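A single protein chain has been omitted from the complex, and every remaining protein chain is retained in its original position.
Labels run A, B and C following the written order; every chain starts at residue 1.
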Amino acid sequence: MLIVDVLLAGFTLGGMYALIAMGLTLQYGVARIMNLSYGEVLVMSAFGTWFAVTRLDWNPVAVLLASLPLGYLASWLIYRVLMMPLVRRSGAGPALEVDSILATFGLLFLLQGVLLLAFGGNYYSYSYLSQPVDILGSQVAANRLVVLGFAAAIGLGLYLLLTRSRLGTAVRAVAVAPRFAPLVGIDVWRLSAIAFGIGGALVAGGGTLLSMFLPFSATMGVVFAMKALVVVIMGGVGNLLGCLVAGLMLGFAETLVARFVDPGLTLAVNFALFLLVLLLRPAGLFGRVAR
Amino acid sequence: MNTRRSFLRRSALLTASAASLAFATLAAGPAAAQAGPDKIRIGWAVAKTGPNAPGVATTVLPNYKLWVEEINAAGGIQLKSGKRVPVEVVEYDDRSSSEEAVRAIERLVTQDKVDFILPPWGTGTNLAVGPTFHKHGYPLLAATAVTDRAPDLVKRWPNAFFFLGTGHGYGEALVSYLEQERKAGKIGTKVAMMSVADGFGVDLGGAARKVVAKHGFELVYDKTYPVGTQDLSPMLNEIKALAPDVFIAFSYPPDTLGITDQAKVIGFNPKVFYTGVGTQFPLYKNKFGANVDGVMSLGGIDADDPAVQAYFRRHKEVTGQEPDRFASPIVWVSLQMLQQAIERVGVDRAAVSKELAGGTFDTILGQVKLVDRQWPKLWWVGQWQDGEFRGIAPTDRAGARPAVIPKPAWKP
Amino acid sequence: MSAPLLKVAGLTKAFGGLVAVDKLSFEVAPGEVIGLVGPNGSGKTTAMNLISGALRADRGSIRLGEAELVGLRPDRIVRHGVARTFQLVRVLGSLSCADNVAAGLAFHPGGAFGAGARERIHALLARVGLGGREELPAGELTYIDQKRLELARALALSPRLLLLDEWLAGLNPTELREGIALIRSLRDEGLTMILVEHVMEAVHALCNRCVVMNAGVLLADGPTAEVLRNPEVVRAYLGEDVETDDLPPPRLPTGEAATQLNLGAGGQHA
Partner (left out) sequence: MNALPSPAAAGNPAGAGRLALQALMVAGLALLAALPWLGADDYLIAVGINILQYGVLATAWALFSGPTRYVSLATVAFFGIGAYTAAVVGETLPWPAVLAVALGISVVLALVVGLATLRLSGVHFVIFTFGLAELVHQLVNWYEVNVTRTLGRYLFVDITQVQIYWQLLALLVGVLATGWAIRRSRLGLALQVIGDDEVVARHVGIDTTRAKLLLFAISAGFIGLAGAVMAPRWTYIDPAIAFNPVISFQVLIMALLGGANRLFGPLLGVLPVAILFELLSGSFPNHFMILLGLVFMAIVYFIPNGLFGLLQRRRHRAGKEGSK
């Protein structure tokens, strides 16, 4: 009972962390854009889902099917239109990091401003599948299971895409050695745009899934972006498996501490765990040392 | 134009006679010295962005807008002279930062020279701007601040007014109310309590913790959780296993939703189910529908009162959203009081403060008279009944409903 | 032979399964200039990195005079009097030439800083042929001039032992002549040096002794002419390529060096 409770809670929370971090690790690991507006895209997708569900009577799962390609398209455009000039200008050198931080910080304000205009500062939430499902004597909300299932499916799909396809191989090549990729005929910029787009699809999907069980407001994006960044760095930049492991570690740490130590320390333990991992492995769990 | 000229002359006369009074109120700006202004400038700096934005958007800003709208639709605030003067608004965004809020208030005072400033949202921000209001002699109608220090603060800041009580008040009132129900045999002695690790949760939780034993209860679970915790299910699972009679969560809006959701999912249905801020929000009812019935929280309202109903209706008409059932009506009451005080004594801030402190006002919550510049007649406990969040304690207050205990079971 | 200045004994360093330097032992006498030669990947640069402290030895000892260098941080080793240049030139590109040299002068016991350093900076820059370029950002120098600047920075450390890692590689014949003359003048002043070098012309001209490495082990150690005729050495050079050191790939500098993809002197790692 207790064990099942802890396992379920740990997996759903950890899975959510992993899911929202996967897109960011692609954007940062491959396209080298430290995207601070990441959380805003997530929240935008959550609002879009809320709108479609409550006003247009869509099923949230159907919205998910729409938000993935929309997220891809929007992010791909952001990269082509907004990031490309910066990438060109910096020659993908160290200046890109600073420039992309500043530019996406601006984008963060812009997107949040639009959200605030459209929806105000209120919390939004809708109910979807919030019935209990009994698993080995433990009750868990159906919506969380749906989210967990989709997170796993999306993660697996992405993993297969990256490891089993030509596109994926090229993307990984860019992630590992951006300067050598052109030598084997890879168009780094085109691939970066694709990776950035896929990252956007993931985060949009994440927003839709999140809205199924968490209340959200226009100003909450930063919280998610920071959580995602922590997971990405902890797992090792550009590493999907790292995201998964780091996300689950944080999820389980939070659940275990809440249950057995003191719920007041959950966030402290999360950050302590993150700091500890970085101290022991400065490049993250699965990261290679910067060379 | 004729009327205007005569009006000016009259105001000049009044100014002269008022000048003798004015030196006593050094802080009062030049606008206050004119007894008959063309308009009344109202300023506010509230969080349109940042973590406080949801609180502002739910409780504060709709009321401010409604207030301005109603006054100006009527042609303005009717001064003693009989003239109606419209209000003009200057607004800023404090970006949920104390420092921004302080600066914005300075700006409203010294640059925009507004006549009155409506308060920001939340305990921390209200206290942060307190010294600035005090320095410039502006009345501070803190309608969304819950602080145990309120009795000290009113001594320190003679222009400050506190409307929402103390954390101690809510915590203690809740437990002593529950004692009545226990003595009536409706509930047992086991209490489980969780509170958000923020000023609100700590104050209310601390007050409740102190008096739990005194009122014959046993605290079987007492933990805090940090603001921003995304998953509260481990705590609720643990609490459910303890099978308490009374569940109390001094929580913030997103947690309130999460706790209720999780309790419903795991079938945790104690005899008393109490959650914190957010329970009284329209969002709560929209999300949980009929399942809200029986849920308790702080605040409440006598929803059958026609004045209250009229307020709800107007709020919805003008702002497109329903008010919450905790602080919204109280913010509105504070605004009604401010308007009436201005109608009685004009835009002289010192006089308005004096009137607010000593006067009796006719509001949607009946006759209001502050005691030590605080409002004692609060609903300490409320409960959702028949789709409305109604006040249940203090039980001797007019309009108090008997509580529904045990809480009805969650519906799927 | 007088007491050796540098005494390397049983020096061993492995990267994962690959033993890059295997029980290497040799000595360098004061004032001696030796060539450290061998095919690509034979462990020469690793040996240099071990001596200068960029890498930490698994086993063995490196003694400079009385001091044991193994286990010391690079900045400590510098204070004992070991200076080096890098295989892929590493000037401080955003600093001026003068500041590059100033960096070499400022942080060791015999150094100088501020006004007191000015003359020595001018002298050192003039010595390597960069007189008058004091204020030019080092990043704007040509590759060859960057190498000169790097040497000036190393000399600023007033070393007892100077490690030059392929310092003469990539020079045109005129530059090579100048370069050899410069190093010879240092030798004539009594500076002890180890040259990792592929340019045999330079090895012949500068080194009276050579240490030859292959696949991490010492192959030969003796007078230059003799050692380079050794059939084993010849086979090692002309025979099959040995796998490269498992060292982090280098940061690629800009310009002509970008085509040099062999091992670097250790990347940005600790």
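Convention: contacts are C-beta pairs under 8 Å (C-beta built on N, C-alpha and C of every residue); 3 or more make two chains touch, one makes a residue touch a chain.
Quantities reported herein were computed from a predicted structural model and do not represent experimental measurements.
Considering A:V43, A:L64, A:V87 or A:L116, the position touching the chain not shown turns out to be A:L116 (whole complex). If you put the hidden chain back, the residue from B:K39, B:R103 or B:K316 that touches it is B:R103. Against the chain not shown here, chain B presents residues 48-51, 91-93, 95, 97-100, 102-104, 106-107, 109-111, 123-124, 127-128, 130-131, 135-136, 149, 156, 197-199, 201-203, 206, 224, 226-227. Of the residues in chain C, those that touch the hidden partner chain are 52-54, 73-75, 78-79, 83-84, 86, 90, 92-96, 98-99, 102-108, 111, 113-114, 117-118, 121, 134-135, 153, 156-157, 265-268, 270. Touching residues on chain A toward the chain that is not drawn are 28, 34, 82, 85-86, 89, 94-95, 97-99, 101-103, 105-114, 116-117, 222, 226, 229-230, 233, 237, 262, 264-265, 267-268, 271-272, 274-275, 278-279, 282-284, 290.
Convention: only the chains that are shown with their structure count from here on.
Inter-chain spacing, taken between the CA centroids of chain A and chain C, is 47 Å.
As a whole-number value, the distance joining the C-alpha centres of chain B and chain C reads 74 Å. Computed centre separation for the pair chain A/chain B is 37 angstrom, with centres defined by C-alpha atoms. Those residues of chain A that touch chain B in the shared complex are 5-6, 9, 12-13, 16, 112, 116, 120-127, 130-132, 138-141, 213-215, 217-219, 223, 254-255, 258-259, 262-264, 266-268.
Against chain A, the residues of chain B that register as touching in their complex are 47-51, 53-54, 56-58, 194, 197, 223-226, 228-235, 237-238, 253-254, 257-258, 261-262, 264-267, 278, 281, 283, 287-289, 321, 412.
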